[in-house]
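Right after this comes chain A.
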Amino acid sequence: MKLSRRSLMKSGAAAALTAALPMPFVKSVAAADEIVMASLYDLSGAFQEVGKQMNDTLTLAVEDINASGGLIGKKIKVVTYDLQSNLQVSAQYAQQAALRDKVAVVHGGISSASREVMRPILDKYKTLYFYDTPYEGGVCDRNTFCVSTTPSQTVAKLISHACKTWGKKGYILAADYNYGQITSDWVKKFAHDEGGEILGTEFFPFDVTNFGSTLAKIQAAAPDWVVTVLVGGTPLAFYRQFAAAGLNKKIHVCSTTFGSGNEQAVLTSSESDGIVVCYNYMETIDNAQNADFLKRFHKRFGDNYPPLSELPMSSYQGVQMWAAAVRKAGSADRMKVIQALEGGISLEMPSGKFAMDGITHHCTMDVHLAEYKDKVPKIIETFAQQPPSDTAAVCNLTKNPNDNQQYVIKVN
Partner candidate 1 sequence: MAYATIVGIEVVYAIATLILVSLGLAIIFGMMRVINLAHGEFLVMGGYAATIAVHHGVNVWIAILIVPPIAVGLIGLVVERAVIRFLYGRMVETMLASWGLSLLIVGLLTTIFGSSTEGVPMPLSGFTIGAYQASGYNVFVIAFSLLTLGAVYVLLRFTRLGLLARGTMQNAAMAAALGVDTTKVYAVTFALGAALAGLAGGVLAPVAGIVPTSGGSYIGQAFITVLGGGAAALTGVTSAALLFGSVGQAATFATNPVFGSVALLLAAVVLIRILPNGITGRYFKGWL
Partner candidate 2 sequence: MSGSNVPQPLIEARNLTMRFGGVTAIANVDLSVAEGELRCLIGPNGAGKSTFFKMLTGQVMPSEGEILFRGTRINGFEPHDIARLGIGIKTQVPNVFDGLTVRENLWIAASRRNRGKATERAVARELERLELGSIADRLVGQLAHGQRQWIELGLVLLTEPALILLDEPAAGMTEDETVRTAKLIGIIKQSCALIVVEHDMKFIRMIASRITVFDRGRILVEGEADAVLSDQRVRDVYLGKRAA
């Protein structure tokens, strides 16, 4: 005992000594025949599951490109850092990718918070940035490309469906942060556009597990439908308690987030049946690209992989969009790639036609309205080529190329 204790103490001290030594010099990781890309997702912590999926689809995209001869004659090399759902670490890795690894492009950031931490750093050190997560909209920055959906693309269809099919009275439950706040403003606007009204809005911190008081308030308000804009571990507890109180038989539910945390896998089908969602991507999309993609993906990552949502697909499509721009520009140089993207690029992707909007640096794409049945989203309706009209209302990078901020878009 004594011996092991002493040796442990020694090794502990030794570890600390090595740790305290100044960092070794590391030169840029790029070799001449390589283009380096950074994957900066949260692979641990709160966003771990979705981060891993996004990193996997990114890996698949890069491997496919490399297998088919690479990009402008070079192989893509990926450096992967785990943001640990920690903003300070996000900032450090953004600095590392830009300054030490000197990467051609950074893909990553899941929460809006980590994006807003990394975006200024990547601007400052002139490193191209792709943000692949659905978000509240409004980012206007020539160095940044947002390749997933914003509320005007998906939430508009969702709320319009709710008002038309279920009734005019809605109730909002949202996560208490930027995305939840702004999205619920959009929900209100879209409901009003359809002649509906919102009877109540509640915001929740991420760790709330008891929805008892909320259920009582919802019942007192008696809406036709509830829309959930919840993230984290919270949604599961809500759907479960909502069903346990028997409310899912009386009040319809639609969601801007359901499924991206694989909630349907844990809930029973009686708890999740009837929930309506609207996304750019879900595995049930029926087209040749998607069938091929799923085949390759499962071959690479196994058949037991949980169903992919819009987020990992955005990573995949984002890499493909960037690669197409590099091909078009004939170079991975930042400004050339930006100009290529601004010139407009359109791809056939698993989610359908996927096109870069050069004015806003956002994408025009198909969105699909679906209802969960037996844990699978059954597509009800597809809306082709939805433009990012929310961001377009405030952002014009062709006119104002030096604009650099996230607008809070005035709703109403």
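Picked so that all candidates are chains of the complex that A comes from, given by their letters.
Following the convention adopted for this analysis, a contact is a pair of C-beta atoms (placed from the backbone, for glycine too) under 8 Å apart; a residue touches a chain by one contact, two chains touch by 3 or more; residues count from 1.
Fair warning: this is a prediction, and the values are worked out from it, not measured in the lab.
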Item to check | From 1 or 2, the one in contact with chain A within this complex | outcome: 1
Item to check | Parts of chain A lying in touch with candidate 1, wherever the complex brings them together | outcome: 44-46, 48-49, 176, 202-205, 207-210, 212-217, 219-220, 233-237, 240-241, 243-247, 250, 261-263, 265-268, 271, 306
